Structure formats: structure tokens, C-alpha cells
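This is the structure I want to talk about, given as C-alpha cells.
Of the protein chains in this complex, all but one are displayed in their positions.
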Amino acid sequence: MDLQIALLLGQDGITNGAIYALLSLALVLVFTVTRVIFIPQGEFVAFGALTLASFQAGKTPGTLWLLIGAGVAVALVDITLALRSGVFRRIPGIVGWNLAYPALASAIVFLLKPSEFPLLAQIVLALALVVPLGPMLYRLAFQPLAEASVLVLLIVAVAVHLALVGLGLLFFGAEGSRTPAFSDASFDLGLVNVNGQTLWVVGASLLLIVVLGVFFERTIYGKALRATAMNRTGARLMGISTVMAGKLSFLLAALIGAFSGILIAPITTIYYDTGFLIGLKGFVGAIVGGLASYPIAAAGAILVGLLEAFSSFWASAFKEVIVFTLIIPVLVWRSLTTRHVEEDE
Amino acid sequence: MRPRLLLAGFLGLLLIAPRVVSEFHVTLLNYIGLYAIVALGLVLLTGVGGLTSFGQAAFVGLGAYTTAYLSTAQNLPGWCVALGGSPWIGLLAGIVVTTLVAFVLGLLTLRLSGHYLPLGTIAWGISLYFLFGNLEFLGGHTGMSGIPALSLLGFELRESRSFYYVIWAVVLVAVWLTQNLLDSREGRAIRALKGGVVMAEAMGVDTARSKVAVFLIAALFASVSGWLYAHLQRFVNPTPFGLHIGIEYLFMAVVGGSAHVWGALVGAGVITILKQWLQDWLPRLLGASGNFEMIVFGVMMIFVLQRARDGLWPILTRFVPRRAAKRELPHGALLPKKAAPEFGEVLLEAKNVFKRFGGLVANNNMSLTVRAGEVMALIGPNGAGKSTMFNCVSGVDSATEGEVLFRGEVVSALNSREIARLGMSRTFQHVRLLPTMTVLENVAIGGHLRGSKGVLPAMLHLERGEEASLLAEAARQIVRVGLRDSMFELAGSLALGQQRTLEIARALCADPCLLLLDEPAAGLRYLEKEALAELLRKLRGEGMGILLVEHDMDFVMGLADRVVVMEFGEKIAEGLPEEVQCDPAVVEAYLGGVD
Partner (left out) sequence: MKLNKLVVAAAAAFGALGVQADITVGVTLSATGPAASLGIPEKNTIALLPSTMGGEKVNYIVLDDASDTTTAVKNVRKLISENKVDVIIGSTITPNSLAMIDVVAEAETPTISMAASARIVDPANPKTKWVFKTPQHDQHMATAIAAHMAGGGVKTVAFIGFNDAYGEGWYQEFTKYADTYKLKVVANERYGRADTSVTGQVLKIMAAKPDAVLIAGSGTPAAMPQVTLRERGYEGRFYQTHGVANNDFLRVGGKNVEGTYLPAGPMLVAAQLPDSNPIKKPSLVYISKYEAAYGKGSVATFGGHAWDAGLLLQNAVPAALKKAQPGTREFRAALRDSLEATKDLVGVHGVFNMSPADHLGFDQRARVMVRIDKGAWKLDK
């Protein structure tokens, strides 16, 4: 292996690692706020990318039906609750978000021609369809279980994952899709040729991380999320709604997931079931960060990306064996260097 | 009697099932049995022990591949040619291989705490899966065919109906072993792994060993299931041993009720049958096109878990009138006691103990002694460092500097388990007990070091004599502290004051010569306090040394022989109760200064 190959592998590892890092951030966020290990995170990657690809192919993405269906379900549940408890003033809001919004989205998809939109508008529309699924999922699957044990929440997350993968196959078929690159530019940096989309991925990931940082540090919602993550009961006593925090964290997770998918769709092929493996690698990063630390999670995710790139060069058939075996010592090291309160369930 | 009848009914149904249900339903029952064995291991590991594993499918694979390889290989290397051919040797080899692999993996991954553990299991789960697929002698990804059928006493078990009995015999044996284990000294130690590690260690339980034990048992169950699978299927390839299937086993355990032995069977049954029904009925309901099974299955599971977050088994048992738990006092031979120290012997001596947390000095040059037959009280305002001192002395935490001697032996470097073995026993300021176990069982954990029988005798129930002695001893201590009426209730249902009293009984069950009590009177009513004081006096009279941390001044002053007062981590006074009470420094510490 010479320097050039090492650099190329490094570039590849960092590109993939950047996506894993984004996902690991989302996983850490969701876990700290809701204690859910969000296995379906990867499905948002696939849904985001495949929805965009559907627009470009002039098809109606199945995620639209899912949005409508989930909206109706949430509306039914919430309106029933509102009627039962007599809080009628909540009804317009429920109808607006869960019925009117999907209706508006359908109107755009059916009346205008998304396949003729510029790329940016297509991306926005794809995000607009996929991202609201996050809070809707939280409402339907996780909110009723907010106080359950981590194990039960995990198993529910697995069930959601199964259902979403099934829906993905139904909506998008078994074959994959790629989308056109954001830019065809490529830059010659002496030894290595860096292509534009790689820069997009890394740049957009960094930007998103910074934006999230500002969001957590500067905005009232970000602070509310951090407060909930640190101390759920305390946050509730201070008037922060855990339901709001849960929905918000799922919204952000869905946004990060779908956006990641849209970022990598030009450099790889995305399938209905791609998400699980990508999500798993993000999960590795998140765990290396102890499901608590954002920077360590991101570093762990980049490490996974690099490990993967180099091991696929050395012994591609044993790539997963190498990556996951090497993860174990890292885990042992992390486990021994972090103080743990064993008694916490 | 009713539950026993139900069990008999269940066994009867199992026995005649192959004669009455259709061939395919026997096949389904076979698969349910195979899954249930793995799920049972997970109940032990995850539901009871609190160690979440996604990797059980890999152990199933180990069992399956070992027997597949040995029973089909044509040219084995010379030294193991004798192993070839027979499924039964495959079973033994599978057990050996799995034990070795699980032991190594366990050593590595069980060191992982918190969320690192599940990821660790995912990591080796995936590694083993791809290893199976890329090793040519294991048939690669394509798989190995031609595995012989199992034969028993000359009969070839080719038919589902005959294989059924083998599978379900294994299931029932596994259930029996698991239930035996949980109902034993080792079982209580395992049940303490989830949320009671600090307490269990302080009672002398080697929790690391218990973790390895459940991990090995769960792995072996999985491996045996794999052995059965290989000879039922007569073909192995890597797909049934991947991460997805590992997750599915966990799924079964949780849906069935992961804290319950029978939950494993319910979970395996419900999920297998539900999938079958969906495959049968969905195409008829929704038309042939599309693949809706997975979607509907996922949505249904979400509903089930929302309605039954502890799994289905607890819901099922609601319909069965609970057998009134055994109410009679347990009887058993007396356990041997350690030789008691002489009256007045110095039991505990802490010399110049410092404890620093970063820049914070929680204990600053603390010294104290406790003698046999005296009550030493450690008092001071909130945050004075009393509990930290307690933790340093009892080995729950280690002092940064200084020396702690117990009965003349330096114990500063020992952990709480080793200190407990020497005869020091303690209670906790924040009650640490296992709320889903009865008072009797909780107290019996205190006697852990007074038993010696290991996991294997426990699983086979060969330790009943020792177990009876332990329970009888626990019962004696419960009666002694006055909790007789609550002996068979769940510890979690007691009032806080009673829970503190339970902790004292548990500490006494260890046959200590020094008792460390952290705020035992908090939350007690007046009469209960009186009774507690009476008990402590009696213990003192028997020669026990007692170190007491307490806030209740009346309680302390009426009881203590000597008092040490702490403030800001330092000792500010020491002496007889009446002397200390008049000490100006003490008065200032408590009343915030009198000018």
C-alpha cells in the first residue's frame, strides 16, 4: 500500500464516517432525551434518499402515503384523547399538523410536477415528506411507553424498524437508486483527487454539527432538550414537556437521517434496507461515545468509517469481522475509563 | 394447587400433541421448542441478570456448525477422526467449543458496563456470522448439507413427530434447570445482578463470577438449540445465525416476559404462531400482491408491548389464582458461626483516612476505632462525609490515603466482597434491596458467604440441605428484627422504615462481628425506633461491634457508647455522648454558631 492509496482510503473512510457521525449524533440525542435506542434511524436515511429518487424518476413516493396514514392515525388518537379530556382547544392544532399538512404535501406532489423542480426544491420537498414522520412515530409508538424500561423501548424500536423496512420494500421495491451529484466538480490535490460530492458530504455534515451545536447552546428548545437529557424529572418540574422534548428529538433525528440519505445517495446506491447497516455503524459511534458524549460519538463514527475503508482494502471478505472485532477492545477501553453507576437501570 | 394442575395439564398436552395435531403443527412446535431454549437463556441473561445480548444466534450457530462439521467431514485431521460421525459426539464437542468461545467472549465483553455490553454482543455476533460464511471448511455462505438425522437407541429420528419429543424434553429440562437455579443461593446472586451489584458485592457475592455463569448458561442453551437445529434441518448455512435472528430471540424473550422462565416459551410460541397466521391469512385478506407480513407483524408487536410492557406472561398469570405462597417458617440445620471476638477487642481501626474526589476532600485525616461490644456513633451535619467514610471502611470505595485495619488486618486495598468475608457487614443509607424478591430471599442474600454450593448443584437441586439452612437462618434474623409478618411479601411493598430494618436482618444473616449501619432509624416510627434500639443493645451485649451513622440525636445519645463528630470531612470531636453534646465546636456545627 502506498501513500496515495492510504490517502484515498482515508478520504473514503472520512466520507462514510461523516455520515455515521451524523447518525450517531441523532442516536445520542434520541437516547439521552427519550432513552430509546433508535434502531429505525437508518430507515430515515433510506426513505430520504429514495423519496428524492422517486421525485426524480417522476414517481409518487410511497412515503407520501405513509405520511398521510401516520397523520390520520395520530389525529385519531389525539382527537379521541382531546375529546375525552375535554380539551377542545387542542383540536385545531392536531388537525392542522396531522391532516392539513399531509393534505398540503399531497397537493404539491400531485398538482405540481416535482420531477421538474430544481434539485434544491426536490430535496426540500423530500425532507418535508419524510421528516414529520419522526414525531408522528414518536407519538404512535413511543409516547405511550415513555416510562418503560430501556429494554422494552429497544424492542419496540426493533418492531418499528421491521414495519418500516417492510413498508420500504412495498414503496420502493427491492432495487436501489442513485441520485445525481450536487456538483460534478473535482479537485486535484496533488496525490489525491477529491470529488465534489465528497466535499459536500463532509462539509454539510460539519455544518449540520455546528448548527446543532448552536441550537443546543443558544435556543430555548435546544436548552430544553439538554435539560431533559440530563434530568427528565427535573426538566418536567421546570415546565419542560417531556412529550415535546421527545417529539422534537425525533424530529431532529428524522431530519438528520433523511438529510444524510440525501447526501450520500449520489455516491452510493441506496436500497430499501440500506438503513440498518448504516444505522448500526452510527450506533457503534454513539456507543463509543457512551450514548452521552457528542464529540466522542462523532470521533467513534469516523473511526468506524476508517476501519471499514482500510479493512475492505486488506481483506474484503473479512471486512465486517475485522471492523467489529476491533471495536471490542475500543469498547473495553471506553468501559474501563468511564465511571459508571451500575445501579441505574 | 391450581398452578400445579395447570402445569400437569400443559405437560399432558405436550405429550399427546404429536398424536392429535397435524404434521405441520408438530413442525411448528418443534421450531417453537428450539427458539424457546434460546429465549430461556436470554430470560436468565437479560431478563433476570440485566445483561442484554444480541449475539445469542451466534452461539446457536456454534452448536450447529460444530455438529454439522463433525458429522459430515470426510477427512478429519488424524487426532480428531474418532470424533466424526456421531451427532452425540457433535453435541459434546459443541458444548466444549461453546464453553470455550463463550468464556473468552464473556471475559472480554462482560467487563463492558452499561451500554457497551449490548454493542459488544452485536460486535461478536456479526463477527462470528461472517466467519461462518467465509470459512471454506464450514461450507461458506452456501452451507453444508448431508447432516445425518439424530438416532436414539437405534431409532432414526427423521420424522418431525419423533424429533418433537427430543426437542421438548430438552426444553423442559432447560426450564427445570433454570427454575432450580433461580430458586437457590446462586440464583439470588444472579437476580441481584440487575440493579443490586453494589449491595451483592457488599454481601460477599462475586458478581463478576455470576455474570460469567449466566453468560455461559445462556450460551450453552443456545448451543444445544443449534445442535438440535442442525439435525432437524440437516443443513446449515450462516443466515439463521445472523444479527437479525439474534435480535429476534431477544424479541421473543421480551414479548413473552423477559423476567419469567415461562415467558420464554410464551414468547417463542406467540411470535412463531403469529408469523404463521400472518403468512396464512394476510394474502387472503389483502390480496396476493405485496408483502405485508413484516409490516403487520411490526405494528402488532408495538401494540402488544404498549399493552403489556412486561411481556405476556404476567398477563396470563393474572387469570390463574396465585397459589398462596408457602407461609410456614423454613426449617433447616443451623449454619456454623464464626468464632466471636473477645469483648473490648479493637475490631476496626481507621488511621488518617483521606478521600478526595478531584479537588473535593470528602474525608480529611479521619481516624476512628470500634471495639467488640460497643456502639460507636458517627454523626455530623448533611454532607459532612459520613457515608463516604462508611464506603471507605467497607470497601465499597477505596480511600485515597490512609489505612484501615479490621481485626488487625489491613483491609484498605480489599474490595467489599473480601471485607465482607472477614466479618464486616453493612446497610446502606439509600436502601439497596431487590424489590421483586421476597423479604426472606432478600435477607438470604446476606447469608451468601455462609453457603458454598455452586451453580451446577443449584441447577440440579443437589444443594437443598444447605439451601434450607440458609433460609432458616434468614428467617431467624427476620424474626429477630421483627419483620416476621412480612417475611413472604415482596421487599418492594414494605414501608421505607421496614426496608431499613430488612437491611439490618440481611446484614445480620452474614454472621458479622462488626455491623455498619447507615442511618438505620430514618423513617422509623417511635415504637419501631425503640425496638431497634433494643435490638442493637442486645447485639452489643452479645459482643457485636456496631458503627452507626445517624441523624436522630435522641436515638444516638440513648444508645452510643462513644461518638465521633464530623464536619466538612474532618473529625471535630470524639468522646462520650454527654461530653460531645457540650462541645462548643459540635454545637456550632449543628446550630450554625452561637454568638
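Letters A and B mark the chains in the order given here, with residues in each chain numbered from 1 onward.
As a convention for this text, a contact is a pair of C-beta atoms (placed from the backbone, for glycine too) under 8 Å apart; a residue touches a chain by one contact, two chains touch by 3 or more.
This one's a predicted model, so the numbers in the text were calculated from it and none came from an experiment.
Among A:Leu169, A:Ala245 or A:Ala258, single out the residue that touches the unshown chain.
A:Leu169
For review purposes, identify every residue of chain A that touches the missing chain, sorted by number.
Residues of chain A in touch with the missing chain: 5, 8-9, 12, 15-16, 19, 166, 169, 173-178, 195, 264, 267-269, 271, 273-274, 276-278, 308-314, 316-317, 319-320.
I need the residue numbers on chain B that touch the omitted chain, in ascending order.
22-24, 27-28, 31, 130, 133-134, 140-143, 145, 158, 160, 229, 233-235, 237, 239-240, 279, 283, 288-289, 291, 293-294
What we mean here is this: only the chains that are shown with their structure count from here on.
Where the CA atoms of chain A average out and where those of chain B average out, how many Å apart are those spots?
Chain A and chain B have C-alpha centres separated by 35 Å.
Within their complex, state which residues of chain A touch chain B.
140-141, 144-145, 148-149, 151-152, 154-156, 158-167, 169-170, 280, 283-284, 287, 290-291, 317-321, 324-325, 327-328, 331-332, 334-336, 338, 340, 342-343, 345
In the complex, go through chain B and note every residue touching chain A.
Residues in contact with chain A: 46, 50, 52, 108-109, 111-116, 118-120, 122-124, 126-127, 129-131, 134, 194-198, 247, 250-251, 254-255, 258, 290-295, 297-299, 301-302, 305-306, 309-310, 432.
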